[in-house]
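After the structure tokens below, expect a handful of questions from me.
With one protein chain held back, the other chains of the complex are shown just where they sit.
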Amino acid sequence: MLMSIKVRYFASLKESVGRSEDNLVFTGLSTVIDVWNRANPGRSLPANILAAVNMNYVELDNKVDDGDEVAFFPPVTGG
Amino acid sequence: MLMSIKVRYFASLKESVGRSEDNLVFTGLSTVIDVWNRANPGRSLPANILAAVNMNYVELDNKVDDGDEVAFFPPVTGG
Amino acid sequence: MAIKICADVFDPYVEIQDYQNENPGNSGAVGASSIFIGTMRDFNEGDAVKGMTLEYYPGMTEKQLAKIIAEAQQQWPVIDTLVVHRVGDILPGHAIVLVAVWTSHRGDAFDACRFIIDALKSKAPFWKKELLTSEDERWVVANTDGYNRG
Partner (left out) sequence: MAIKICADVFDPYVEIQDYQNENPGNSGAVGASSIFIGTMRDFNEGDAVKGMTLEYYPGMTEKQLAKIIAEAQQQWPVIDTLVVHRVGDILPGHAIVLVAVWTSHRGDAFDACRFIIDALKSKAPFWKKELLTSEDERWVVANTDGYNRG
């Protein structure tokens, strides 16, 4: 199955990966951590980073589907 | 010793005693409950009534001095 | 710090804005403002209420409010406080009380603001008499614990 996934990065993570988004296209089923690894080969996910799929918080082993938006970001500091 | 005491009543107590203040003059030492009894002979202090001397909350056996202002009122309901 | 007893209608937001404009000194230290506004409802204890009269004890009321604020300042690192309370004849929708507390951090602001309004309700000499839509009048006998148990 062909998967088209938008990956987004925010705040200090955006600065450390050096970009705000990726558009990945690949075949086969995948999880959130697989998406990170495909988008950032050789760079392990930093500690404490949170993940969201389609703007809902998820665990790293959450499945992703074609068309999903996957986001990675550090702990939030609003308010 | 000649004692001159102003007595004040508020809210529902003011309505039930039928006046807002008394000016008592008497001789001898006295407590808050003595002041009530002198000002309201034959009428016992209703339950739950609070007392203040010179605008500070006190117990009923608190001493009063010449020139004090003694107040009686029901539980407060502001805010 | 200010304590104000108002015999006329007051707008709590205008009171806060005016107070802040007159006291701009601490603005860089303030990180949190907790504000409580008590407003007259059109019902109480199951009855429709169309008006209320608030009596107080001039002098003692201000003295007790100042004590309550001093206790809050001892317990929490409070930067500033404003308390405004209405007296006289009040209509539904009108503000009865405003408590504003300014601190550096939010937990202190919430705790101090809640302490002040709870203490005000149990210690400051104010008394409410309600005028029901049935035309009956009644003194409010006691303040509740502040939660809706309906």
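Letters are used for the chains, namely A, B and C, taken in the order the chains are written, and counting of residues starts over at 1 for each.
Following the convention adopted for this analysis, a residue touches a chain if its C-beta (ideal position, glycine included) is under 8 Å from a C-beta of that chain, and two chains touch if they have at least 3 such contacts.
All values derive from a computational prediction rather than experimental measurement.
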| item | value |
| --- | --- |
| Visible chains that the absent chain touches, using the contact criterion stated earlier | A, C |
| Absent-chain contact - pick from A:Met3, A:Ala39 or A:Ala71 | A:Ala71 |
| Residue among A:Gly28, A:Pro41 or A:Gly79 that touches the chain left out of view | A:Gly79 |
| From C:Ile3, C:Leu65, C:Ala109 or C:Ala124, residue that would touch the chain that is not displayed | C:Ala109 |
| Chain C residues touching the omitted chain (full complex) | 13, 16-17, 27-43, 77, 92-93, 103-110, 113-114, 117, 144-148, 150 |
| For chain A, the residues touching the chain missing from this view | 8, 10-12, 52, 55-57, 71, 73-79 |
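As a convention for this text, only the chains that are shown with their structure count from here on.
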| item | value |
| --- | --- |
| Rounded Å distance, chain A centre to chain C centre (Cα mean) | 49 |
